[in-house]
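Here the complex is missing a single protein chain, while all its other protein chains stay put.
The letters A, B, C, D and E name the chains in turn, as written, and every chain counts its residues from 1.
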Amino acid sequence: TPAQYSTVYNMFSFTIASMGASALFFFLSRNQLAPKYRPAMMVSGLVVSIACYHYFRIFESWEAAYELTGGQYVPTGAVFNDAYRYADWLLTVPLLMVELIAVLALPKGEGRGLLVRLSVAAFFMIALGYPGEIAKYEAGAQYWIFFVLSMIPFLYILFVLLTELTKSLERQPENVRGYISAARLIVLVSWCFYPIAYLASGVGGLSGAQAEVGLQVGYTIADIVAKAVFGVYIYFIAR
Amino acid sequence: TPAQYSTVYNMFSFTIASMGASALFFFLSRNQLAPKYRPAMMVSGLVVSIACYHYFRIFESWEAAYELTGGQYVPTGAVFNDAYRYADWLLTVPLLMVELIAVLALPKGEGRGLLVRLSVAAFFMIALGYPGEIAKYEAGAQYWIFFVLSMIPFLYILFVLLTELTKSLERQPENVRGYISAARLIVLVSWCFYPIAYLASGVGGLSGAQAEVGLQVGYTIADIVAKAVFGVYIYFIAR
Amino acid sequence: TPAQYSTVYNMFSFTIASMGASALFFFLSRNQLAPKYRPAMMVSGLVVSIACYHYFRIFESWEAAYELTGGQYVPTGAVFNDAYRYADWLLTVPLLMVELIAVLALPKGEGRGLLVRLSVAAFFMIALGYPGEIAKYEAGAQYWIFFVLSMIPFLYILFVLLTELTKSLERQPENVRGYISAARLIVLVSWCFYPIAYLASGVGGLSGAQAEVGLQVGYTIADIVAKAVFGVYIYFIAR
Amino acid sequence: TPAQYSTVYNMFSFTIASMGASALFFFLSRNQLAPKYRPAMMVSGLVVSIACYHYFRIFESWEAAYELTGGQYVPTGAVFNDAYRYADWLLTVPLLMVELIAVLALPKGEGRGLLVRLSVAAFFMIALGYPGEIAKYEAGAQYWIFFVLSMIPFLYILFVLLTELTKSLERQPENVRGYISAARLIVLVSWCFYPIAYLASGVGGLSGAQAEVGLQVGYTIADIVAKAVFGVYIYFIAR
Amino acid sequence: TPAQYSTVYNMFSFTIASMGASALFFFLSRNQLAPKYRPAMMVSGLVVSIACYHYFRIFESWEAAYELTGGQYVPTGAVFNDAYRYADWLLTVPLLMVELIAVLALPKGEGRGLLVRLSVAAFFMIALGYPGEIAKYEAGAQYWIFFVLSMIPFLYILFVLLTELTKSLERQPENVRGYISAARLIVLVSWCFYPIAYLASGVGGLSGAQAEVGLQVGYTIADIVAKAVFGVYIYFIAR
Partner (left out) sequence: TPAQYSTVYNMFSFTIASMGASALFFFLSRNQLAPKYRPAMMVSGLVVSIACYHYFRIFESWEAAYELTGGQYVPTGAVFNDAYRYADWLLTVPLLMVELIAVLALPKGEGRGLLVRLSVAAFFMIALGYPGEIAKYEAGAQYWIFFVLSMIPFLYILFVLLTELTKSLERQPENVRGYISAARLIVLVSWCFYPIAYLASGVGGLSGAQAEVGLQVGYTIADIVAKAVFGVYIYFIAR
């Protein structure tokens, strides 16, 4: 497990650097954009700042949770605090919805209904997923119940993104329409990864250490795509 | 109690991130708003900055107050300093009143009377509640007396918000009137939660640890709603 | 004394937060004011920044001076350094005079005489009070002599504020006159509190610990009123 | 090996200073350039900021990995974490492609295809090289397989730089054409150094310590050329 | 000596606060002044920033040099590093000359001769005084020789300030002439204090501890007058 330990360790350090650099980028380039895209860019900057803070904490929690004894990393007793991830999502997932709506730059008031519905759903999706996550080691009733509960807002979001957003899209200028619909695709694809990882770690036949590493690496990559890559994509639309 | 310990621990970390990100947001987006709404946004930024500072202290106090011994968290002797919360409120509650008045953007001088009355009442409400809070473990005379004393300015605030504010509201432009009256509702609802939590922890039949956790979680959620969510709402009005 | 210890501890933390938030507020809102009021606001920002720095030091000195042994706080031998307070006043009290004059926004040169006289007097008032303060435990000759010496500039300031300032006030625009005279009142009332606290701690029949706590709490509240509240009041005049 | 130890130590410190100073330079001089060159300069600033962060971590990892015992530096057991380098490249190499394209300042949309292809290839080149690097001590199958896999995108990049970029170059104003083609040369030459160093450390007949030092020094110099020197060159084009 | 120890300790803390606040003030108010006075204000800001840094070091050196043992402060063996003071002067004294010349805002080139002569003399005055200062405990030949050597540039400066500056003064606008000549007076008076303190500590019949305390307090007060008060005075001229 030294290799496993340092894979995760390096992923986290990498993510801190990515998120930090993205934050710098989004805040600095905000004023180069047309005013109507600035809120989207600022939200993007907030999202990656928040993630940078949380990955820093996750990184420290990981360092504290294992120590090198005789060439192997063994748990120190201090538990690796996975909840930072959910705390992060609880803040950033609704903000990502805001960002997606903001890039549409709808006339004031119009996108508000959409925005409220999507971000509230995103909020509940995460809040309901957490009680399931912490029960993953038993994979019992709690695990499944909250999975299902969390899937409801998740599917609702997918549904809205696929149907109602299409209508708003039609009112976009010709030249950005394609890009925005691609942005929606990034969201759809990257988000689907999360429930899969959730299931994989709880049900898949992997050993404990392997499942843990897989879960961390998976969530981390998905986070980078859904936050930093998505933000950069938005920047290119807005430019 | 490890689960209880880390629930509270994670709530606090979450709140630090929320307050910090809100502060960043409010200060950065201030200059994008119409000048008459900027003071409201700045006050909102101050409120969440102050709260961020205090939750950081609360977080550290919580970490210092318990330690992991044999799989259980036991008090270390250093007492968890709940007073940070009241110190926070003493500053932020009057500022929230200021914020609510400021978003009305009344002509200079007009809202001043309202503002003074509301923020002074808010100040006394908190100052009088504290001696009761620290007596919560005995739930004796002190507990009840200060509860009642603190309820007086509380009810006064509710009264003003419900009656006099209505008059000022009528002079608002048609399109924001609905929003501002909704903002008032957020205040009314979230604030009512505090005395309820106060009573619950002192009188409810809960065990000590459970009451403590419930109180912390409750106050924390209420704080996020009354400060960050409220600030975001104000931002949407002002946009 | 745990309750006493933490009352003072919490007061100090509260004051750090207040002063810090005020500093942020004064510096950030400076540019929203009419140019003639900006110097007043900047001075106000300096005053609370200096106080924030000193309360941070006072806070640390307090933490170092007592430790928890068997449920009681006992002195550690490291002495609580009250002199930070006088160092603070020595800088801030003259600045408060500057602020009061600055808000009058007199034509260049005119207020200069007033300003010099008031701030020099303020300086001597504090410098002469310190040798008395450190002799408070004996309440002997030194205590009384410096009290009287310090009262001279104090009474001089009161006198100037009451008589000569009145003349300058008359040349103010109608609409601010009332506010400025109220600002003067805040100064008069809050400042009178200091010599009273000085006397109370030295002469009053209180036990050592109680006198100490009373003095700290008293001075701290007075500081918040004379600096932060006063600054906010000035802001409202200037707006 | 004290001399070897401190050569590497000093190289790292030197690189931190270079990257930090470059970052300062690029961010500060950004606004002195014509707007169309600003994105290139900002990307350059990000690249060196990220590198500065990573070299700081590499520096600390190096310090922690060896200690002075009896005049010799011996490993402490904490392993020197070379992965920071790949984490750095994974972020900066695609950004360097972005920078090269950005300096062409092509009309919006035009360079996008080029940009996407080059930065994706750059990403895979690094990601595939890492599994080979960590197998360098055995120089077995894994080492060779990933080398070959990583060479594919590498050669693809070289190919694009040499052929397709030429076409875009032709549409540049006469006076910058020479400079940009020189910039491309810097990229070509400095990048070729990396696979060579990779091979040298794995296959060359050098002793372990010497190979390690050579690799570190080599990579470090190449990094400075490919990032800081390249950025400065871009600055001169843009001026 | 506890009282002596803390007198000096408090003086140093006070000076840090004064210098820091002055730096803040000078840098922030620079842009409110007429352009021709801005260089003077910036130099003033530099002077107090440098002094703030050095008093911070002096403060730490003082804390490290004595420790509380049995109610008395005894030297720890680490020597109190007085040289920070001379390092400070070496930088700030020439800058103060620059500031004085700059406030004259002479047409470009004109004041240059004056400036060079005065700041070079100031530089040598300090550089020659240091070898004498470190010999103060013996008060032997070295002490006297360097005193005399240092007096030469000192007297030269006094001479220039009194004669040649007068000529430049005459070309100043009527209304500032008085103020600038007063500024010159502040310089003259405060600077004369330094050689007196130098003599007093070496020759006066005081005990070691008393001489040390006197010297520190004296130099510190003189520094505040010559730097911060002088800077504030310049500000009032420039306003």
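Criterion: a contact is a pair of C-beta atoms (placed from the backbone, for glycine too) under 8 Å apart; a residue touches a chain by one contact, two chains touch by 3 or more.
Please read these numbers as outputs of a predicted model, since none were measured by experiment.
Taking every chain of the complex into account, the chain not shown here touches D, E. If you put the hidden chain back, the residue from D:Phe14, D:Phe56, D:Phe124 or D:Phe193 that touches it is D:Phe14. Among E:Tyr53, E:Phe146, E:Tyr194 or E:Tyr219, only E:Tyr53 touches the chain that is left out of the view.
For chain D, the residues touching the absent chain in the complete assembly are 2, 6, 9-10, 13-14, 17-18, 20-21, 24-25, 28-29, 32, 68, 236, 239.
In the full complex, chain E contacts the hidden chain through residues 27, 35, 38-39, 42, 46, 49-50, 53-54, 57, 77-79, 81, 83-84, 86-88, 90-91, 108, 112, 134.
Going forward, only the chains that are shown with their structure count from here on.
Between chain B and chain E, the least number of touch steps comes to 2. Apart from chain B, which is left out here, the chains connect through touching into these groups: A, D | C, E.
Taking the mean Cα position of each chain as its centre, E sits at the greatest distance from chain A.
With centres computed as the average of Cα coordinates, no chain lies farther from chain C than D.
For the pair chain A and chain B, the fraction of shared interface numbers is less than half, so the two copies use mostly different residues to meet.
Note on chain placement: the centre of chain B and the centre of chain D lie 49 Å apart, centres being C-alpha means.
Chain C and chain E have Cα centroids lying 29 Å from one another. Taken as a graph of touching chains, this assembly is arranged as a line, each chain contacting the next along an open chain of partners.
Interfaces, counted as pairs of touching chains, are A-B, A-D, B-C, C-E.
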